[in-house]
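With one protein chain withheld, the remaining protein chains of the complex are depicted in position.
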Amino acid sequence: MRVRRIGALLLTAAALAASLTACGGDDKFVIGVKFDQPGLGLKGTDGKPTGFDVDVAKYIAKELGYSEDKIEWKETVSANREPFIQQGQVDMVLATYSITDARKELVSFAGPYLVTGQDILTRADDTTIADVEGLSAKKVCGAQGSSSPKRLVDKFGEPWKGQYLTEQQGYGACLPLLEQSQVDAISTDATILAGFAAQQPGKFRLVGKPFSEEKYGVGLKKDDKETRDKVNAAIEKMFGDGSWKKAVDANFGEFATAFATPPALEKY
Amino acid sequence: MSSVLYDTPGPRGILRNRILTFVFAAAVIVAAWFVYLKFDEKGQFDAALWEPFLQADVWVNLIIPGLLNTLSAAAVATLIAVPFGFVFGIARLSEHRWIRVPAGAVVEFFRAIPLLIMIFFAQYGGSAVLGLTVTSFTAVVFGLVLYNGSVLAEIVRAGIQSLPRGQSEAALAVGLRKGQVMRLILLPQAVTVMMPAIVSQLIVLLKDTALGFIVAFEDLLNAGARILPANFRNLIPAVIVVAIIYIFINVLVGLVANWLERRSRRSRKTTVKPIEAPQSVGVG
Partner (left out) sequence: MGALVEEFPVILGAFWLTVRLTLASAVVALVLGTVLAAMKVSPFGVLRGVATAYVNTLRNTPLTLVIVFCGLGLGTVLDVSFSESLSTNYLWLSIIGLSAYTAAFVCEAIRSGINTVPVGQAEAARALGLTFTQNLRFVVLPQAFRAIIAPLGSLLIALTKNTTVAAAIGVGEASLTMKSMFEQHQDSVVAIFFGFALAFLVLTLPTGLAFGWLSRRLKVAR
């Protein structure tokens, strides 16, 4: 008797859980963006993401025939972009996603829709770091799974990594560490750093000496040439009709001048 | 117990205890004051950092969705882990070596390795080996089921073994088959005995969902430690608020566990005392 009652209870709970986890219909267009990156992709208090990546994504989706209410936003972090695309959990990814040859082995890219470079953010009153060489004896914070800290480790070596590098869960976690002098610099794409710096004017300084070239692309399933061509056409249209410029100005504020002209598309 | 360790204090003892109590209280206050000063010095009491928690939007769109994800991961994992625990717990008591041994190996293996590496394995292995889509939700649930299911299997085994042998002997003697003995005689009594232990393990499971933070599962901790700070730069306040929510929920479930324990102690269904929960150290 007791067992049967507990069984019934479990079944009820199962039904409840199933209804909780049931997802929307299949006609949704799922786009992976960052949720924790001001200026690029940030989930705000209205529960919807905003930022440059999000604006470009909306434009592309519209061109592909998906209105805004058909879009399902999904959080992607640096560490899970490739698996999300490969496994089909998202239809496309616009999440500060740099086009690299290594990644091209796993996914395909449309774009680039923005070109930036790895830069350095320090406290406003700290003038000791002029360029990347200045980091050789400075404490740096990076995000786990991001390629930016790897580039510094390649440059300065493993001993430097042990002494001067910490890798946290996302760049947002680095910010309080920089603010309270636990680290001296955060180093990653200028766009990301600009997004954080723009939130608190006067508190941080963007060094402004990029030492890499990051081309933000739209991550798509490997070998899906048809979608890639369509997305490229959409980006081209966005460059042409002024929407691109508007999105840059709206999201990067005082740093918008760094991204004045749209990049050349790399079609393949 | 603690009162037997020392005599009821006399007049001088009472005075000494009062003085020491005062000293300890002062020390606690000084420590708290120090923490308060540090928080104040770093501007952690700024209204701007705490004000978001007064906005309905922040709760409705950022915190509650995270909480629901945490709760649904815990609910789904519970629903699979409990049957898993019963199946493997009973299998370990089987008379057949070929059932008993593999079941034991599975249970012991998953109890002995960290939950986080199972979650990582689900995340990477699922697609690399089987070509399956593994969401962070699935990965977290996978790990939670295998680990907590294995612990529950041990609870089930201990629960059944805690019953007097006479129960199954008598049942067999009146002609019940083995399956009937388990279903009609042993399990109903064992469930009563192990209910408190099961519920405390479920609290552990609930806490362990927080590991999802490391694989970017959009859970409560993710809302507190990543999404809220990105909007309001209030990491420490957000983590503290989220911690309070976790504590509140766990205390609530803990009260249910206590109620169940009292209830099963009252019920005269079996004379066996409830079994102890295993060392319920959560990972999460």
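A and B label the chains in the order they appear, each numbered from 1.
Operating definition for what follows: a contact is a pair of C-beta atoms (placed from the backbone, for glycine too) under 8 Å apart; a residue touches a chain by one contact, two chains touch by 3 or more.
Please read these numbers as outputs of a predicted model, since none were measured by experiment.
S.K.: Given the contact rule set out at the top, which of the displayed chains would the hidden chain touch in the full complex?
M.R.: A, B
S.K.: Of the residues B:Leu15, B:Val35 or B:Leu132, I need the one that contacts the missing chain.
M.R.: B:Val35
S.K.: Touch as defined at the start, partner being the missing chain; which of B:Ile99, B:Leu116, B:Ala158 or B:Leu260 qualifies?
M.R.: Checking each option in B:Ile99, B:Leu116, B:Ala158 or B:Leu260, the one touching the absent chain turns out to be B:Leu116.
S.K.: For the chain not shown, which residue from B:Val30, B:Ala48, B:Ala170 or B:Ile247 touches it across the whole complex?
M.R.: With B:Val30, B:Ala48, B:Ala170 or B:Ile247 as choices, the missing chain is touched by B:Ile247.
S.K.: Which of A:Gln182, A:Gln200 or A:Thr261 touches the chain that is not shown?
M.R.: A:Gln182
S.K.: Identify the residues of chain B touching the omitted chain, counting contacts across the whole complex.
M.R.: Residue positions of chain B that touch the missing chain: 1-2, 4-7, 9, 17, 20-21, 24-25, 28, 35, 38-39, 42, 44, 109, 112-117, 120-121, 124-125, 128-129, 203, 207-211, 213-214, 221, 224-225, 235-236, 239, 242-243, 246-247, 250-251, 254, 278-279, 281-284.
S.K.: In the full complex, which bits of chain A touch the chain not displayed? Write them out.
M.R.: 139, 144, 161-169, 173, 176-177, 179-180, 182-183
Keep this in mind: only the chains that are shown with their structure count from here on.
S.K.: Please name which positions on chain A make contact with chain B in the complex.
M.R.: The contact residues of chain A facing chain B are 1-3, 6, 10, 13-14, 16-17, 20-21, 35-38, 42-47, 75-77, 79-80, 83, 86-89, 169-170, 172-173, 175-176, 180, 199-200.
S.K.: Within their complex, state which residues of chain B touch chain A.
M.R.: For chain B paired with chain A, touching residues are 42, 52, 55, 57-58, 60-62, 65, 68, 71-72, 75-76, 78-79, 82-83, 123-124, 127, 132-137, 183, 187-188, 191-192, 213-216, 218, 225-227, 229-231, 233, 235-236, 269.
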